[in-house]
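Only one protein chain is missing; all other protein chains are in place.
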Amino acid sequence: MTGRETLLSIEGLTKAYPGVIANSDVSFRIGLGEVHALLGENGAGKSTLVKMIYGLVRPDAGRMLLRGAEYAPADPHAARKAGVAMVFQHFSLFEALNVAENVSLGMENPPSQGQLARRIREVSQAYGLPLDPARLVGDLSAGERQRVEIVRCLLQDPKLLIMDEPTSVLTPQEVEILFRTLRQLSAEGTAILYISHKLEEIRALCDTATVLRLGKVVGTCTPRAKSARELAEMMVGKLLNETRRSGSAPGAAVIEVQGLSVRSPNPFGTALKDVSFSVRRGEVLGIGGVAGNGQDELLAALSGEVSAPKGAVMLNGTDIGALGPNGRRSLAVLSAPEERLGHAAAPDMSLTENAVLTGAAREGLVRGGFVNWGKARAFAERIIREFDVRTPGPGNAARALSGGNLQKFVIGREILQRPDVLVVNQPTWGVDASAAAAIRQALLDLAEGGTAVIVISQDLDELMEIADRFAALNEGRLSAPRPTEGLSIEEIGMMMGGAHGMEVAHAQG
Amino acid sequence: MDLSAIDPLVLLASLMVAATPILLAATGELVVEKSGVLNLGVEGMMITGAICGLAVAVETGSPALGFLGAALGGAVISLIFAVLTQVFLANQVATGLALTLFGLGFSALLGQGYIGVKPPPTGQVPIPGLSEIPVLGRVVFSHDLIVYLSLILVALVWAVLKYTRAGLILRAVGENHGAAHALGYKVVRIRVLAIMFGGALAGLGGAYLSLVRVPQWTEGMTAGAGWIALAIVVFASWKPWRIILGAYLFGGITVLQLNLQAAGVKVPVEYLSMSPYLITILVLVIMSSGRSRAALNAPAALGQTFHASS
Partner (left out) sequence: MLRLEKRPVPSRAWTVATPVLAVLLTMVAGGVMFQLLGKDPFVAIRTIFWDPVFGEFAWYFRGQLLVKAGPLILIAVGLSMGFRAGIWNIGAEGQYIIGAICGAAVGLAFYPLEAWFIFPLMVIAGGLGGWAWAMIPALLKTRFRTNEILVSLLLVYVAEQLLAAMALGRLRNPEGGGFPGSRNLSQYPSAANLELIPGTGMHWGVVAAFVAVIFGYILLQRHVLGYQIRLAGQAPRAARFGGVNPNRLVVFCLGLSGALAGLAGMFEVAGPAGQISIDFNSGYGFTAIIVAFLGRLDPLGILLAGLLMALTYIGGENAQSNLGLPSAAIQAFQGMLLFFLLALDLLSNFRVRLATRKVKT
């Protein structure tokens, strides 16, 4: 280990949920001022572990010692009093409240609003995270929202700061700034428990790494001393096949989007502004960007959930902007939204019923207004078989499936309908590594068969792996697409809008 | 027809009396909705309050105890809703309806022995000094204590929501219960308390009907007042001060149509009687069509069931 004085020691923590053991006998130590990585795949048990440290979940067995004293927080208030703070992956923020109110809600003994606003300004400047305390959180970018969470933690002078997948919502430039802040904190003696599955980040930032797999600690190491490949092997347990890409040249343009501007259906959503691009047969266009910059809106405008202005969305030269989702499906324009439960699939419905959701027309599942349930079931079974969806059968409810399996079902449902254009948003979000690899391969194979594929994703590595060209969404605008080959991380970051709201810090830095 | 028989000052003064039950109930419901809960049982809680208030006042001879009993009765019956929606995770719309249906039957049952019984009078308390002001004194400052209390409660709710930590936490729970839970706030406990506060105020409003406005007990005497209170919360876009505006607007229409009836306007009484409901609908339409502002102010978690899965 690092030879530092131990701050938090975790001894034999175990937590079981029905059917899953989330954590089994997990033990490790975090030293004072140490940046400690918790590395693992989706479903490895990282979230459950940090929830126990933060007092949201009680362990079934095992104990924790904070500076040698028994530490068993009954709730987050107790954790915060003991000097443990947490930045959530899905932010614990309130959109209709302002920054100061949001910060105040996460503090134990907040000062008056006026005083708090002053302290927010001070702390945010000191750590290079500028924030206006009076702004409504709903109007902030994802990066700025994260700053609210971090500042909220910092105001309580924490001894241990837990960060759950903090970089998934940041541009590369913003990641750099975050790392500077974290290093500063570490130098001041604050320990950081940094949860991620991004290996390069962990190698760049962390002093020690504890690797979790299926709820168990499978190793502890110094990440700088290991290669990314070695870390991946520890995390996944086996080496994955790399995706195969064919070198075949794309054909003629299939779908053309020209000057697309639409308002968001959500009050805090982002409107699309003058978005233009085209995708050719057999081509994969990757669209990156930080969450909340118009991804949902772009998918909705392409899927037909939101109708587009005249001439903005053209399929082989015909205007399809006025058509609804089923109208576009009949023309082989298919899509798979980001939110699996509740958008791409109905959680409480069976897989057979979910097969009808988008397959009704193209698969002939509805005749004369009546659903042919036999045929629907056969279609669901075909998806399950061909895309290796692990489930007892098509009668199972969608929400009973794991994230990876449901995602394979959703993507498979669209691919089996032989699309000419397929739009997917976050195809591998929250999906385990092997399912993610299978989905990416399926998308590449589809493109090879001549489909124009649009992949919207916040995972830049994913886009670099499968896309032929890359463009980024930033505040509803799309950058001009560029070939992925030879694109540097700095260039990508600038396309994504650089560091949002950081003009001041830039001038100083 | 003799419109000159309508004294505008009396009209304005009785407007405040007519509006008070709805003002109380709507203020309570506003707090409930701010915490993210939609309780459609206002009508049921009001009528329960009406009979509890009357019964207690008649038995003890004290209107003050009657109002206290009404608040208690409203809070207790709202607890059924609280337990069903917050502990048993039942659908809020269905449970609210059930509360209204149950309240109507239950109150009729309690009221068996009180039909036609006159409650002890609730005295008017003109505010010394202020009530001497010409015109305004008679209209605003010569009422019973509950009228003043209803206005003070609105001010109190406004101040608590805007300036106190408790108000901030309540709003936070109504905006995003998941985040509030993650920060360690007791979502269920806060909501149960809000629901009971709403029940108590609805009960007070009901008692104001049976003890002051009518004053006696008849089955189903709330006649939709609870539903109008719900509509007024929407009309007010969840802002306390605008509740007063909405309630007084409604009170004004009620009083005006009653006066027109008394004055013998040549429109059948039934058409005049339906006007408050029609105007409430009209106001709802106007509020909802100017969608952006009003919709944005609705608590984001309104009506959603919360279950801490972790």
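Chains: A and B, in written order; residue numbering restarts at 1 for each.
Criterion: a residue touches a chain if its C-beta (ideal position, glycine included) is under 8 Å from a C-beta of that chain, and two chains touch if they have at least 3 such contacts.
Only a predicted model underlies this, so the values are computations on that prediction, with no experimental measurement involved.
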{"item": "Contact partner of the left-out chain, one of A:382, A:399, A:418 or A:482", "value": "A:399"}
{"item": "Among A:325, A:403 or A:430, the residue in touch with the chain that has been omitted", "value": "A:325"}
{"item": "Among A:122, A:157, A:200 or A:348, residue touching the chain not depicted", "value": "A:348"}
{"item": "Chain not shown, touching residues in chain B", "value": "40, 80, 83-84, 88-91, 93-95, 97-99, 101-109, 111-112, 219, 223-224, 227-228, 230-231, 234, 268, 270-271, 273-274, 277-278, 280-281, 284-285, 288-289, 291, 295, 307, 309"}
{"item": "Chain not shown, touching residues in chain A", "value": "12, 14, 18, 60-63, 303-305, 324-327, 329, 337, 339, 342-349, 353, 356-358, 360, 366, 369-371, 373, 396-397, 399-400"}
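As a working rule, only the chains that are shown with their structure count from here on.
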{"item": "Where chain A and chain B are represented by their mean Cα positions, the distance between them in whole Å", "value": "45"}
{"item": "Chain B partner contacts - residues on chain A that touch it in the complex", "value": "48, 51, 55-57, 75-77, 79-80, 88, 90-97, 101, 104-106, 110, 267"}
{"item": "Complex interface listing, chain B residues touching chain A", "value": "165, 168-169, 171-172, 175-176, 178-180, 182-185, 292, 295-297, 299-300, 310"}
